[in-house]
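Have a look at the structure that comes next, please.
With one protein chain withheld, the remaining protein chains of the complex are depicted in position.
For reference, chains read A, B and C in written order, and residue numbers begin at 1 within each chain.
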Amino acid sequence: MRIAINTGGGDAPGLNAAIRAATLSAISRGWEVYGLKNGYGSLFTDKPFIPLTADRVKGITMQGGTILGAANRGNPFEMPYQKADGSWAAEDRSDEVVRMLKKKKIKAVVAIGGDGSMYIANQLVKKGVHVVGVPKTIDNDIFGCDITLGFDTAVTTATEAIDKVTTTAEAHQRIMVVEVMGRYAGWIGLHAGLSASADIVLIPELPFSIDVIVDKVRQIEKSGKKHVIVVVAEGATEEGGKRFVRGKKIGQAELLGGVGEYLEKELAKRTGKESRSLVLGHLQRGGSPTTYDRLISLRFGAAAIRSLENGDFNKLVVMRDNRIQRVPISEVAGKIKTVPADSDTVLTALDVGISFGNGDA
Amino acid sequence: MRIAINTGGGDAPGLNAAIRAATLSAISRGWEVYGLKNGYGSLFTDKPFIPLTADRVKGITMQGGTILGAANRGNPFEMPYQKADGSWAAEDRSDEVVRMLKKKKIKAVVAIGGDGSMYIANQLVKKGVHVVGVPKTIDNDIFGCDITLGFDTAVTTATEAIDKVTTTAEAHQRIMVVEVMGRYAGWIGLHAGLSASADIVLIPELPFSIDVIVDKVRQIEKSGKKHVIVVVAEGATEEGGKRFVRGKKIGQAELLGGVGEYLEKELAKRTGKESRSLVLGHLQRGGSPTTYDRLISLRFGAAAIRSLENGDFNKLVVMRDNRIQRVPISEVAGKIKTVPADSDTVLTALDVGISFGNGDA
Amino acid sequence: MRIAINTGGGDAPGLNAAIRAATLSAISRGWEVYGLKNGYGSLFTDKPFIPLTADRVKGITMQGGTILGAANRGNPFEMPYQKADGSWAAEDRSDEVVRMLKKKKIKAVVAIGGDGSMYIANQLVKKGVHVVGVPKTIDNDIFGCDITLGFDTAVTTATEAIDKVTTTAEAHQRIMVVEVMGRYAGWIGLHAGLSASADIVLIPELPFSIDVIVDKVRQIEKSGKKHVIVVVAEGATEEGGKRFVRGKKIGQAELLGGVGEYLEKELAKRTGKESRSLVLGHLQRGGSPTTYDRLISLRFGAAAIRSLENGDFNKLVVMRDNRIQRVPISEVAGKIKTVPADSDTVLTALDVGISFGNGDA
Partner (left out) sequence: MRIAINTGGGDAPGLNAAIRAATLSAISRGWEVYGLKNGYGSLFTDKPFIPLTADRVKGITMQGGTILGAANRGNPFEMPYQKADGSWAAEDRSDEVVRMLKKKKIKAVVAIGGDGSMYIANQLVKKGVHVVGVPKTIDNDIFGCDITLGFDTAVTTATEAIDKVTTTAEAHQRIMVVEVMGRYAGWIGLHAGLSASADIVLIPELPFSIDVIVDKVRQIEKSGKKHVIVVVAEGATEEGGKRFVRGKKIGQAELLGGVGEYLEKELAKRTGKESRSLVLGHLQRGGSPTTYDRLISLRFGAAAIRSLENGDFNKLVVMRDNRIQRVPISEVAGKIKTVPADSDTVLTALDVGISFGNGDA
């Protein structure tokens, strides 16, 4: 049996651990393993396949990034190409992809990726490709999966960054706004904000009101605490959609960079307190995976091979109810898992005094 | 309403986070909170109670240890006392404990602890004390609970230690034996060994054979790898109980310190390879909790208060199936959760080539 | 004897360690110690003095920030005040400061700070106040001092951040621009860029040319490496001063945020490579000090007290030639220590292939 491993979408810590476990698990069954270099687009290049051997995956569990390269041209259904006039367009080259996998005698693809990758995987499945998915995204927003690979490291990086700026904010008695990733779901913001003892956490699921935030700042000051830590997901939106739609500014806010910078300026103006903001950005995607991410990535990678061995195709291996399970890719493709407003983590945040800027406090 | 918080047993990272969340959650409900200083034994001292206020628990989420002090005299049913002749004995003073809690008008106790603490809690329940338990142990062996507070940090500390000695073992082409905690359950050894890419992992659940380990070492050398990493839980036992019973040596092994030192000597002798061993010991109990442990500790602490609020007494709040749930303390007291030999984590370890020293390979 | 400790300027990791060592050293000599809360401006408030005892400084060596608070109104010679019309102005209140220190019977001040603080200290000295300075700045640009407290931690934070984004840059084959602190001196950029294996390092001392950088990027690509790491100090300037004067943009560049964002946009345009930028900002000021910073801070703090004990006033204690020495504050006030172009660190950077974007390569 010969299989291929593909990593799609943005970087996430744990990719290499998943690649290593899948490779070693397959080899231990006597299979051959190839990696698709830089995603499906590689199939239109000279050297699309990286032979994956025990030697090639030695020592990579703790390495950030991916030895396969991230997929800049990763969607076979919308493969970009440059037109004669220099402009760019996209075309469906999925049939070629299917043909080339067949020609190389690839029996199945382990597709490691997020919601975008699962959407693509589901379309490939319809064209007859055997796929097993591995859930990867620092945003933790893949439907049907309790936790994704990369999330714990991203939360840890964000928490450590908030810890760092907190001591400075306290010394200078400032408002410090830290913008974290999360366009559609607030998992990173909620978890990092809670574990770093933030005062205010703003996430896409719970639209915020500047008035409520200003009230909270005043209440904090009244209690004798002179610094305020605000953690905001890039996709947090203002109540009534007045200024932000999915983190994109409209109206006056257009002149500003992002929701973090907007809050810095607005809170300084309204509260009179010195304010600073920090955008963590790509810091959250990189670095050596935490122990938790190493483990979950290894377990996902090995589980994908067991699924293939069982002939159980077109499934996403997931962590659900603390067990590795399999769900049909078709069931999760195109959906997003957001933070439930009544989850115990949200309740815990409220109980320790965190405000979501939405009138809760 | 007035409640008390008690921390029992050995130190674990996350205790302070749990104390903080429980305290703030209770205060936000208008309750009063006291901490028992150094466990139930404090009740026989001058100042048994530490008033827990928002100020007192400020900034402690990330601190290791416990602001309440660990319980050196923590079992009211077997409270040690010194006899006239200077020797020590123990007596049941539980009735006094119950009386003093009543006198102080403590309506309920949040008991943060491991299996020992839950055993005690269960006995107190029978005497009419309202208790809600929070599962704490770096060993992760509390029955009925998928994960305990302190475990993720212990695994991370062990993983980082194994990472460190691995580069040296490789440079010197040595066998390196790392002894980790785990008297009855191999969770730390399994998780740390897997995430740090160990070659051999020995845990109490799977008795090992020296012959099998020696074979594995030879096989590794044949493959061209010159260093070998062995992770062994302190409670790992030799097949047939020849030399170890629960980590205690019998016969010849008596002359040696622990199972780690035994393996170092024995493997050096049998394989001719240079060997070293390292006992991580108390390193694993201390330090700032990981983000994962901060979160789970905060969630447990807040959940305990919600349980009290609901009048749902004599329960252990647990993480089960990725949700905070409650189980009767009586159902879990006196039981241990060990590593199932067919868990996907064990399968993953086997698939990436780890040997458990028991003929698996 | 009674002394006061003042911390001036921006936050830096190690401040608390210096405060602890100075406090304990003074107490062990039977002196009394007070901290000035939030700098000299505190003297115009109700409670300007924080009594510093052994208990108060317990366990703070590893804490970031400063228990005294940073000085937002720290310059007695230009103390800000609000005029009747609501606008702000500044006035010289140094005589009052001198009078109040005398009234409190403060015999000497330990002034922990950077070049600004030393400038102020030097003026106070002229008014008869006994001062001993401790060199603090993450920028490492205090004249006459080989290394300042806070620098090693800032370099470590920057290095770890560059490490993190490097794996992502490699996976995505991108140019990654990381903007670090350093308005007038490139110490952080040079040290972090070298230790994190950057390709291009831009510092204020060596004005850069975009053309040279673009050439270097092309040369890197030709060598087969697809990602490029650029580390730029916020104060780096473009050759001929065309677009940047001390990190401030002029002309077209005005529309952009900082030199990092400028480079991201310009390099993307000119090289056709995908580019991203990250501004580390306040991350570099905070967090727990490294072991190196803990030690140097403790040594500085204790050395300041020995200087006072010897009646050796108006000196800055410095690390010079690997020994704690003392230099007259008047000799260092108003000067900056920049990176010498022929230092062995610069030569090392060139030898390992780093370009300074100035035609060196």
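As a convention for this text, a contact is a pair of C-beta atoms (placed from the backbone, for glycine too) under 8 Å apart; a residue touches a chain by one contact, two chains touch by 3 or more.
It should be emphasised that the depicted structure is a prediction, and the values quoted were computed from it without experimental measurement.
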In the full complex, displayed partners of the excluded chain: B, C
Of B:285, B:306 or B:337, the residue in touch with the unshown chain: B:285
Of C:52, C:175, C:194 or C:217, the one touching the omitted chain in the full complex: C:194
Residue in contact with the excluded chain [from B:11, B:152 or B:234]: B:11
Omitted-chain contact residue, chosen from C:46, C:85 or C:344: C:344
Contact partner of the left-out chain, one of C:24, C:79 or C:149: C:24
Residues from chain C at the interface with the omitted partner, ascending: 20-21, 24-25, 28, 54, 59, 61-62, 146-147, 152, 155-156, 159-160, 163, 191-192, 194-195, 197, 290-292, 294-295, 298-299, 301-303, 305-306, 319-324, 344-345, 347-348, 351-353
Chain B residues that touch the omitted chain in the full complex: 10-11, 15, 38, 63-66, 69-70, 72, 157, 160-161, 163-168, 170-173, 176, 257, 274, 276, 278-279, 281-283, 285-287
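The working rule: only the chains that are shown with their structure count from here on.
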Pairwise touch network: line, ring, star, complete, or other: line
Most central chain, judged by mean C-alpha position against the global CA mean: A
Self-contact between copies chain A and chain C, residue sets same or different by half: same
Centroid distance [mean C-alpha coordinates] between chain C and chain B, Å: 42
Chain A and chain B: spacing of chain centres that average the CA atoms, whole Å: 31
Separation of chain A from chain C, taking each centre as the mean of its C-alpha atoms, in whole Å: 34
Set of chain A residues in contact with two or more other chains: 160, 163
